[in-house]
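Can you read through this structure? Questions will come right after.
What you see is the complex with one protein chain gone and the rest in place.
Each chain gets a letter, A, B and C, in the order it is written, and its residues are counted from 1.
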Amino acid sequence: MKEIKRIGVFTSGGDSPGMNAAIRAVVRSALYYDLEVVGITRGYEGMINGEFERMNRKSVANIIQRGGTILKTARSKAFMTPEGRAIAYHQLREAKIDGLIAIGGDGTFTGAKVFAEEFDFPILGLPGTIDNDLYGTDFTIGYDTSINTVVGAIDKIRDTAESHDRLFIVEVMGRDCGLIALRSGIGVGAESIFLPETKTDLNALMHRLEIGRKDKSSKILIVAEGEGDSGGAFEIADKIKLKFPQLDTKVSVLGHIQRGGSPTCMDRVLASRLGVAAVESLMEGRRNEMVGLIHGKVAFTSFDQAIKHHAEINKDLLKIVDILSL
Amino acid sequence: MKEIKRIGVFTSGGDSPGMNAAIRAVVRSALYYDLEVVGITRGYEGMINGEFERMNRKSVANIIQRGGTILKTARSKAFMTPEGRAIAYHQLREAKIDGLIAIGGDGTFTGAKVFAEEFDFPILGLPGTIDNDLYGTDFTIGYDTSINTVVGAIDKIRDTAESHDRLFIVEVMGRDCGLIALRSGIGVGAESIFLPETKTDLNALMHRLEIGRKDKSSKILIVAEGEGDSGGAFEIADKIKLKFPQLDTKVSVLGHIQRGGSPTCMDRVLASRLGVAAVESLMEGRRNEMVGLIHGKVAFTSFDQAIKHHAEINKDLLKIVDILSL
Amino acid sequence: MKEIKRIGVFTSGGDSPGMNAAIRAVVRSALYYDLEVVGITRGYEGMINGEFERMNRKSVANIIQRGGTILKTARSKAFMTPEGRAIAYHQLREAKIDGLIAIGGDGTFTGAKVFAEEFDFPILGLPGTIDNDLYGTDFTIGYDTSINTVVGAIDKIRDTAESHDRLFIVEVMGRDCGLIALRSGIGVGAESIFLPETKTDLNALMHRLEIGRKDKSSKILIVAEGEGDSGGAFEIADKIKLKFPQLDTKVSVLGHIQRGGSPTCMDRVLASRLGVAAVESLMEGRRNEMVGLIHGKVAFTSFDQAIKHHAEINKDLLKIVDILSL
Partner (left out) sequence: MKEIKRIGVFTSGGDSPGMNAAIRAVVRSALYYDLEVVGITRGYEGMINGEFERMNRKSVANIIQRGGTILKTARSKAFMTPEGRAIAYHQLREAKIDGLIAIGGDGTFTGAKVFAEEFDFPILGLPGTIDNDLYGTDFTIGYDTSINTVVGAIDKIRDTAESHDRLFIVEVMGRDCGLIALRSGIGVGAESIFLPETKTDLNALMHRLEIGRKDKSSKILIVAEGEGDSGGAFEIADKIKLKFPQLDTKVSVLGHIQRGGSPTCMDRVLASRLGVAAVESLMEGRRNEMVGLIHGKVAFTSFDQAIKHHAEINKDLLKIVDILSL
């Protein structure tokens, strides 16, 4: 196995808070182990275009606390074609990069897997996505920050809900995965939570509102954007308004604020640990795997597995919603 | 003039951060001056229903930092009718309330003015609204908190915008008044700001994007919800996408988070000052006026004037947007 | 075994963010399972004084987001005596309380253990302390909030440190346990971290400062308050000033802000899960144990063990500090 001397690091897919902390950890630990590091801008697109820059310890100074990614991110159609990947490979060879660390989610790892197999190129991945939808890590980098942003936003909405005795339906991110909805829903004391992974029972909700509505001054329902059965937050609102016209029902779509912001301590520590582990593992010869944290310990999952399987919804947590929204 | 012995305090219209600080100031200063205080729940609606409660200093302990209003707020159709107001008057007489302090905005003061004239009832108003759209005060209670919430949210959005080289169109509150948009737009370094008070010049915007778009990594446009010419944030987005398909253009509607949250120091101090001033002025015989702060000094404006006129858009601030978004 | 019909809940020791979320979870889940719940004010002291109040679902409405504890907390000398505990027992019997859920730390569980044994009284404990120093749970309720407060405060301090090219020595809480220092230190990218659990090597620090000090604009050292070898933050500062008089060295003691504030989502979810689990387990007959979360699953540890053992410092994390502060 060829020794790795110069690694490239990039972020890809949707940005998530903590990506900068991960980049910093990769760069610093690579330098610590006397490797050279190249930052690749704009993910696979930048790889194809040869947007490379040597990084030193100053390149990543004072970024651990910043949201977004200094390496920028993009989606690349060209990288989905064999021709695009061939150019990318050529660019990496030209730049004498002999190992890659990819920070991103599902799509990023799908690309990495194909590329790694086609060119037998050493790649490791770090789970950087707010959705927490990757198999092989307890938490993804960005998830903790995102649920805290959601909780902070809904704490504000509740002030208004309480003042007006309102019912608020809040749509949070999560196209295929309800984990943001689930945990933030418990965090705000939601009345009910609707997820892509569970069957939405609007009748049960209507019954709840029927029997509970007299002595409760405000109610928050959380709907993940990918929740499919009921047609989403606005549809649910319409149905509630029809059945309970006396309820003051409003919808709020939190939107893009959920992706940004200074990362929480947990996300910074997670990103730091995984970044160091990725560099050490790449040096030790690991390839084509995502580096995650399971039960507090660094763990490796093949890209294949990480993509195919999904983090599961903890049924206990769903039950807790029912109990506590009494 | 009859001496005032027992005052009622209530919040009405949309809630705003700092209303609780205002309630606290009214209650504490009333007690300080040996008046009795009654909290009226749910604004004019609660007045009609006789939802009254005696308040002491403990009633308002530990609320200065809380968003929303512990007295709740509502809109009352009944109070718009002479019959409704007659009942309200009767309720106040029954409860021996001989003066009122109303915390709210335009609508609240319109009701207060009519009621005060019909029944010769002493009322003073405090400007509690996030919109800053009242004449007779430099700032309304809640405005400062709201623009900070907007700025905090857009700071997060910018992380994503920067990472993806995106253009974000952010809709902020302000149905008739662009002051939230204006000041928060300057605060986030917006590219352009669209207000209800100014003619929207989309051609100028398109020109700006044309000449400026190469070396700027992210752009934020702010649109007040009441901006009329262009059809709002989504319409503007469509037109930009049509003309600049290569731009990654997104819309974010901030929504109800702008009303809630713990008030800023400025809002707490403003609410505290105005609350004390309202009680003192009511005792001294002032009536039918809004108590505001102009140039750092307590100032009084008749309800009539406060409603009729509007805070004006400072043209200098608009020019600053142009200069700084260079 | 006697069936439990009425439980008491209390908080004791230092307050921690999330205690209110835990109280809410205990009350709501008790009601869900048709138990009666009594809130005991001021911990063991209130138990002796019979400060009991029946709680319903409204008692805990709108508190999940609040720091501190609505049941208040205190340290009780009387409860350390057999006489005091006998009175407490008598009070509980009088109030027909037949089970207890204690939220607190080391000291709380020591008292609970003795009391449970003396009177064969069913008690379960929830780990509520910012220090994360309890054996039997991955995290204590309040720890996550606390480290985020520390990280937020140091992010502010770094602004000043960067602007002045300063070295800041920041003292954080942790009398016997360096876990706040460790994780927040990684989170802020600290130069070095000094803990009670490790030998402080000031020579190594001086060497680091010697070789590294030219091209780094700011440096943050974290010192846990219980760090003993070096005499604490001010002593370390004095030594650095002596050796590096050209360095602009400052000390900041974060103090009590680390205990308060609205709990993070993680702390709210943790408190909610443990609160429900405690009620369910008490009903099922578990006694004299702390209910924690290990590897994402509810786990039970005898009070004995929870007190005797301590959460250990993860050596990997210490190494990461060295690598990343390059």
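In this text, contacts are C-beta pairs under 8 Å (C-beta built on N, C-alpha and C of every residue); 3 or more make two chains touch, one makes a residue touch a chain.
On a predicted model such as this, the values are computed, not experimentally measured, just so you know.
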Remark   = Touch list for the missing chain, restricted to displayed chains, reads B, C
Ask   = Taking the entire complex into account, which one of C:Lys5, C:Arg54, C:Lys156 or C:Lys308 touches the absent chain?
value = C:Lys156
Query = Which listed residue, B:Ser29, B:Gln91, B:Thr140 or B:Gln258, touches the chain dropped from view?
reply = B:Ser29
Note = Only one of B:Ala86, B:Ala204 or B:Leu324 touches the unshown chain, namely B:Leu324
Those residues of chain B which, in the complete complex, touch the missing chain = 24-25, 28-29, 31-32, 57-58, 61-62, 64-65, 138, 144, 147-148, 150-151, 155, 158, 162, 183-184, 186-189, 215-218, 262, 264-266, 268-269, 272-273, 276, 295-296, 314, 316-317, 320, 323-324, 326
Remark   = Listed in rising order, the chain C residues that touch the chain left out are 11, 14-15, 17, 19, 66-69, 72-74, 149, 153, 155-160, 162-165, 168, 217, 250, 252-257, 259-261
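One rule holds for everything that comes next: only the chains that are shown with their structure count from here on.
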Ask   = Can you give the whole-Å distance between the Cα centres of chain A and chain C?
value = 28
Message = Rounded to a whole Å, what is the gap between the Cα centroids of chain B and chain C?
response = 39
Ask   = Which residues belonging to chain C are in contact with no fewer than two other chains?
value = none
